[in-house]
Each structure stands twice: as structure tokens, then as C-alpha cells.
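A single structure is presented below for examination.
Note that this complex is displayed minus one protein chain, with the remaining chains in position.
This part shows chain A:
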Amino acid sequence: MEYTYQYSWIIPFIPVIIPMLIGVGLLLFPKATKNLRRMWAFPSVLLLSIVMIFSANPPIQQINNSYIYQYVWSWTINNDFSLEFTYLIDPLTSIMSILITTVGIMVLIYSDNYMSHDQGYLRFFAYMSFFNTSMLGLVTSSNLIQIYIFWELVGVCSYLLIGFWFTRPIAANACQKAFVTNRVGDFGLLLGILGLYWITGSFEFQDLFEIFNNLIYNNEVNFLFVTLCALLLFSGAIAKSAQFPLQVWLPDAMEGPTPISALIHAATMVAAGIFLVARLLPLFIVIPYIMNIIALIGIITLLLGATLALAQKDIKRSLAYSTMSQLGYMMLALGIGSYRAALFHLITHAYSKALLFLGSGSIIHSMEAIVGYSPDKSQNMVLMGGLTKHVPITKTAFFLGILSLCGIPPLACFWSKDEILNDSWLYSPIFAIIAFFTAGLTAFYMFRIYLLTFEGYLNVHFQNYSGKTNNSFYSISLWGKDIEGKKRIQKRFRLLSLLTMNNNNERISFLLKKTYPIDINVRKMRRPFITITHFGIKNTFLYPHESDTTMLFPMLVLGIFTLFVGAIGIPFNQQGMDLDILSKLLTPVIIHQNSNNSVDWYEFVTNASFSLSIAYLGIFIASFLYKPFYSSLQNLNFRNSFVKSVPNKMIWEKIINVIYDWSYNRGYIDAFYEISLTNGIRGLAQLTYFFDRRVIDGITNGVGITSFFVGEGIKYIGGGRISSYLLLYLSYVLIFLFIFIFQFIS
């Protein structure tokens, strides 16, 4: 076992082999590499599984001893300064790495099928493996510089993967937005790191915490400065975890392929911010202001995320906002000092959300067969509905995820969320009320997603009867033909995929520059005058299909995780052992032990029933609003009568409208940023450029021009004509003569 420890630092770097090989292969032997494309998926899964086994090993032994610390590599520059790469495994790390590897493996298996018709299949796997490496590097790093390095690398992976379908302008914008927003956070992180280095003279966590606590204890540092540094450090976490002021990138990040959204933008990378705060909690905890700020940011984010998720049409966007809200819960938990609850929620949420995203990916995959490849349509929840019949297994898995996120008892998120809610109640009643309210909202929007997607009838076909002649299938081929030109287009829907599965086309083309006439139909979709009997008449309709086994398998595994992962945090009261597995793991780390660690079952049940009732309330309202969607005629009448009968419900309607507008327009925050920041920077750039051109360059050119004129003048004067010289000479002689004469006279 000693032997394994010695070389365990290699573990995070095992998956890096794949991107290196693929990169070299794609650059040098593109044809051969592309021919072997499916073979690349296997080793990446295999290597990641190896990593998983190895990273699952330490915690088993670690329940007793505390941590491993290992020196790997150094960048010694001179005597004053040395930067060492070290490898640190403590319970936090091992929890995170198990999480990353398990979700990662599932997503890799899943994406083998999901991306199989994509031209960028290899690129995708290279990026994924690279991401896994850097994420594992991030969690095992033991000093701040190392954290920063992997932090940036993770950000770059996210950038590359969001912009994976780079032919789409939306994706191009989204990935740049994500990177720049994250860079703002990194700016704070770097400054914070530098500031802390300045204060303590160390990057290593252990030394850092020790020195820092001593300094605080002896009151030797400028308190304001320390707070500023901590705040700057925290801003890195804000950006990465999409917390309140910097949350704008996360929903746009959904432009990436869905497995990416599952792995990076739901389960792992966005949790890196939580991880950072958890890692630095010994540092933050001595500064109470920072803890308050963390809690405040958390609560703002969780409320904001939940409200923004209310009216999104895009299934992935609404899931993204839900992620944001859940991350807010974790931040809140960290801010109020319940480290364990935050991590617990991190784990449970990661599995549930990964499950949800994979499920939505499966749905999108099946919808693409009908509406064609366009995120505006295949991810549009308005077009879905009634998918229960067509994709039953996906539906089951998805439903599990939904229930888990809503916080329904046997499922994972219930345990963790309940813990956070309890702790927040102890911290501050206002926060607790907001948190409880948001739990209700969560249930509401999650069920909204579920009901819109799976209940009722498939809405896609409705559009065929709304007056336009082209049906969806036809529109796909139109789309293909118009822009196709010389290039072959990889059609991504299932029926034709077999025909086009040849590898002679070397370009990805998801061409979305066209606006389809269908888009207009989409908006008019919800017209109630369609009757369902029409379905029997036309038999050319396509129905969504259930996805392949390779896609279903990961979902099922994740579903099982979602079912049982809560168990690690459930307090088992047996044999006098009061601690559950998770707290046992985390005991060495927890500094600020919560007072009510002993489980009071009565309190637990009351709290749980309260939060449960709120969740059920949310579910009820959601089903009230969205359930009758398929029988929209009735619904309309019902709603109309409802509105008419109670006149002052108009105000209610208005309020709902306001909320919907707010939510649909993403709280106007994006627009605000767009106007203020982007245009500001553009203006600044124009101004600087203008200044550069006109003033600085103007001076130079001015000097040039004046010298030119001076030269011309001199040339004119020194023309070399004897007569002019004579004239000048004579005139001067005359002047002198005059002066002489005048002087003589006077």
C-alpha cells in the first residue's frame, strides 16, 4: 500500500494521455485518427475508471487517518521563492474526486452515443479527458497557485466545450462570455492569492491557515486588508459557481453539448467554487464579515436562480437556473458554517442534476429526430409534452431526478436540503424563510419542467395545422438543402443517420443561420383549437424514440445513485454510534462543529414535514397551472372563468406577468451587463483607439509634416539661384547702410 501512496500523485494525470494522443493524432494524422474514432472512447473510459478505483481507495482507509501530503515537483527559482507541486488528499479531496470520476465515467459512456454522429467526436473526448484531468488536479492541489492553475485550465475546458459547436454564433458568444466572466472571478482570485501571500508569505494551505490564524489572534494585520483579500478570493468562487453578480454565463453555457452541461455545468466545475470556499473555510471562518457575505450571496443567488427558472422555455436553461439556485443553497450552507451540509448537498445535487441533464439530453436527442437539429426547437419545452409514452425509461429516470431535487423523502436531495434548511433556521430566521420559500419554488419549477415535457400530448405536431404547409420533417430537408451547397451535412436525426454515417465529410455543420418559418409557428403553438383526432389521419408523423442502451445505462446508474446516495448522510442510530459516514469522513476537517450534531429525531421530523409540505405545495401549484395543458381548451375556459369571476384576480395576473417577464428576460441582469459593461468596453476601446490615432500618432505625424514644410521652406530659400543670393546680399547691405547713415546723422 505504501507503494501506491508513493505514486498516487500520478492518478489525476492518467486521463491526460488521451487528449495528448488525440491532439497529436488529429494534427498529424487526421485521417487515420478519424477512422479509429470509436476506439478512442474506450481507453478514455477505461483510464477514468482506473482513476476512480484508485481514488476510491484512500477514503476507505482515511476514515481513520487524516490526510496524505506529498511532494511532487518543484519550480525552484531561487532561494527566496520556491513553488512546489504537491499532492494532497484529505476527505474533501477524496469526496470530490470520487464524485468527479463517477459522474465523469457515466457522462463519457453516455456521450459515446450522444456524440456518435458528430464530426467533433474525437475533439469532444479529448476535451472531456482534459477536463477530468484538470478537475482532479484542482481537487488534489495543496497550494493556492496550483489551485489557480487548474482553476484556469478548468475554465478553458469549459470555454472550449461551450464553444464546441463553433459554427453557431450563439455558442461562440456564449463561450466567450463564459470565459470573460470567469476571468473576472480569476482576477479576484489571483489578487486574493497574491494578497494572502503578501500577508503570510506562503501558498501552502496548512502553513497559510496556521500563520493566518496566528496573525489574526495576535491582531497583527490590517483587518480591512485581510477582509479585502478574502473577499477577492471569494470572488473567484462567485464566478465559477455562478453566484449572484457573475451568474450570467451559466445559462448561456447551455449552448454546449448536453453531456457537458451534465458534467461541467451541473456536477463538477460549478462545484469548484463551493470546493474552494470549503477548502478555505478555516481561513474565512475567522473573519465573520466574510461569512456573512458568503451567506448573503448564497441566499440572493438561490432566490434569484429559482425565480429565473420559473419561465424559461428552454429545458436546459431552466435546469441551469435550477443549478444556480442549488449552488446558492450550498453557498448559504457554507456561509452559515455548516460545512457538512454543504458538501452533502454538493454530492447529492451533483448526482441528481447530472441525472436530470442526461435525461434532458436523451429527450433532446429524441426530439431532434422530429424537429431537426436546432436548440431553439429541440430544447424547447413548449414543443414537448406527452413524452411519457415514447421515452418511458428516460421518463422514469428524469422523474427520479425531479423528485430528488424537489426534496421528496427517500431521495438524495431531501436529506441534504433538509439539513441546510435546518441549519439556516438556526442562523437567521429571515434567511430560513427565504430558503424555505425557495424550496417551494424549486418544487414548482421542477414540476413545471416535468409536466411540460412528459405530460399531455406531443405538441410538435400541432404546428402542422396552424395554417402553414410545411411540416417539420420537410423543414429539415429544406434546411439541409439550402445551405448545404458543396458540403455534406451530417444530419443528426436518427432516421437518416445510418445513411450519412460515412466518414468522408470533414466538417461539422450545424448551420443555424437560417431562421425558419417554423419559429413563428412555435410561438403560436399554444392555440387551443386543435383536436387530437387529427393524429390518426396522417401517418407520416415521427415520434420520439427512446435512446440507445448506452445512453440509458448511465442514466439508470445515476438514478440508483440518486436513490441511495442520501444514505451516506443519514444519521444511523445504531450501536451507540451517532455519526454517519459523511461526518465520520469529515470529522478531522470540521473545525466549527455545529452545536446540534446529536440528532434529535423529533425536531428532524417536524422540520422535514414543514419543508415537505412546502415542496408539495409547490408541486400542487405547478400541476394546477401546467397539468391541464394538453386539454388547453378546458384550461383556457377554466382560467377565463376563474379570472372573470374574481375581478381582483387581475392584479394577480399582472403580478404573474411581471414575474414571468422578469424571469423570461433573466431578471434584466444580462441586458444590464450588456448595456453597461460590453458597450462600455467597446466605447473605451474606441476612445483609446481614437486617442492613439489622433493624439499620439497625430503628434508624430504633425512633427513629420512640419519638418516637411520646414524642409520645403529651406529648399525654397536655398534654391541655388545666384540672382536671389545677390538680391538678399544687396538688400542686407542696403539695410546696414541705412542704419549706418542714420547713426551718422544723429
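Please note the rule applied: a residue touches a chain if its C-beta (ideal position, glycine included) is under 8 Å from a C-beta of that chain, and two chains touch if they have at least 3 such contacts; residues count from 1.
In this text, contacts and distances are computed from a predicted model.
Not every chain of the complex appears here, and the one that does not is recorded in UniProt as "NADH dehydrogenase subunit 4", selected from "SWR1-complex protein 4", "Telomere length regulation protein conserved domain-containing protein", "Vacuolar fusion protein MON1 homolog" or "NADH dehydrogenase subunit 4". The residue from A:Phe187, A:Tyr289, A:Phe553 or A:Phe620 that touches the chain not shown here is A:Phe187. Among A:Ala685, A:Leu727 or A:Ile741, only A:Ala685 touches the chain that is left out of the view.
Summary of contacts with the chain left out: across A:Val156, A:Ile216, A:Leu296 or A:Ile393, the touching residue is A:Val156. Touch with the hidden chain on the side of chain A covers residues 23, 26-28, 75-78, 80-81, 145, 148-150, 152-153, 156, 159-160, 163, 166-169, 171-173, 176, 179-180, 183-184, 186-187, 190-191, 194-195, 197-198, 483, 485, 506-509, 511-513, 681-682, 684-686, 688-692, 696-697, 700, 704.
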